[in-house]
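One chain of protein is taken out of this complex; the other chains stay put.
After this line comes chain A, so read on.
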Amino acid sequence: MKEASPAKAYALHLGVIALLFALSFVLPEYHHGLLARIMVLAVFAMGYNMLFGYVGLLSLGHAMFFSAGLYGAGLAVIHLGWSVPAAFTAGLACGALLALVIGLLALRTTGVAFMIVTMMFAQVFYLIILYFASWTGGDQGLVVPQSARVLVVGSTSLGLTEPTVRYMSALALFSIVLLVTLVIVRSRYGRVLVAIRENEERTKMLGYDTLSNKLVAVVVSGTICAASGAAYALLFGYVGSTFASVQYSILPLLWVLLGGAATTLGPLIGTLFMYYVVDITSGYTSAYLLIVGIALILLVLFFPKGILGTIRQRWLGWLP
């Protein structure tokens, strides 16, 4: 990887954020709503990328972090009547705590065992949601009431159901996470993570505590995913067990692979692309899982580096 000039990288990212901001005013209503959703889910993908792309840990259980945020925020509003910021914080805290526990356990394993262990913990989490159906709504899910989804800032109250507010909130979350990721991966710590991915033994020999570095990465990744989940619950008002199923552990993997693992903008591109592919094809066929499946196989066969990964390799070496 060539050394990037920081100004160029930051300019690119601020440009992307500015573009998304401008799109809010020109997009037709349908795509406006879709893009808000995509930005929230791209945050999920960015959280996943943190661990998969930079540390090289392939988790098959990230749905549990997403749904920890989803349920943490959603249930706090529904059952406890908490305000939006408090509920969002609750979601983050649930995700961070869960990630800490899971990280402590799962990081004892490596490689294939890590994938299976994370998948199993996620399955347990999913089953627990089903088991406590009286509180979580089971597989029916729960609707977060519109009246509770109001953000009070000073004397003005903003309804999160209102399209523009929703879009801007999604964009705000997306921008913060994007810039935080950029700062992290360009920092000293980010380089240690990449070193662990490339050669853990050697990194250890150089005197780095790889285990605690990885644990921090799991917690950061889990918290970002929880942020996405919490935002999803508050912005779109639905909390359901589908989001905890294996499928939602695999989707971020697909988005990141498609966009390009270990690229900061890859998750957005992957999510955007896949969402629109599914959206367009679902007009012709209901078999969208078939497309997901074929996309996964074609990606690992021919584009293991994803869209941005390939671009970086061929043309733009400075891309972060």
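We take it that a contact is a pair of C-beta atoms (placed from the backbone, for glycine too) under 8 Å apart; a residue touches a chain by one contact, two chains touch by 3 or more; residues count from 1.
Just so we're on the same page, contacts and distances are computed from a predicted model.
K.L.:
Looking at UniProt, which of "HprK-related kinase A", "Cytochrome bc1 complex cytochrome b subunit", "Amino acid/amide ABC transporter membrane protein 1 (HAAT family)" or "Predicted transcriptional regulator" names the chain we cannot see?
P.N.:
"Amino acid/amide ABC transporter membrane protein 1 (HAAT family)"
K.L.:
Specify the residue from the set A:54, A:71, A:88 or A:121 that touches the hidden chain.
P.N.:
Missing-chain contact among the listed residues: A:121.
K.L.:
Among A:81, A:145, A:163 or A:304, single out the residue that touches the unshown chain.
P.N.:
A:304
K.L.:
Which listed residue (A:34, A:130, A:179 or A:311) would be found touching the missing chain in the intact complex?
P.N.:
Within the whole complex, the residue contacting the unshown chain is A:130.
K.L.:
If the hidden chain were put back, which of A:18, A:80 or A:113 would touch it?
P.N.:
From the options A:18, A:80 or A:113, the contact with the absent chain belongs to A:113.
K.L.:
I need the residue numbers on chain A that touch the omitted chain, in ascending order.
P.N.:
Contact residues on chain A toward the absent chain are 58, 60, 105-106, 108-109, 111-113, 115-117, 120-121, 123-124, 127-128, 130-131, 250, 253, 257, 287, 289-290, 292-297, 299-301, 304.
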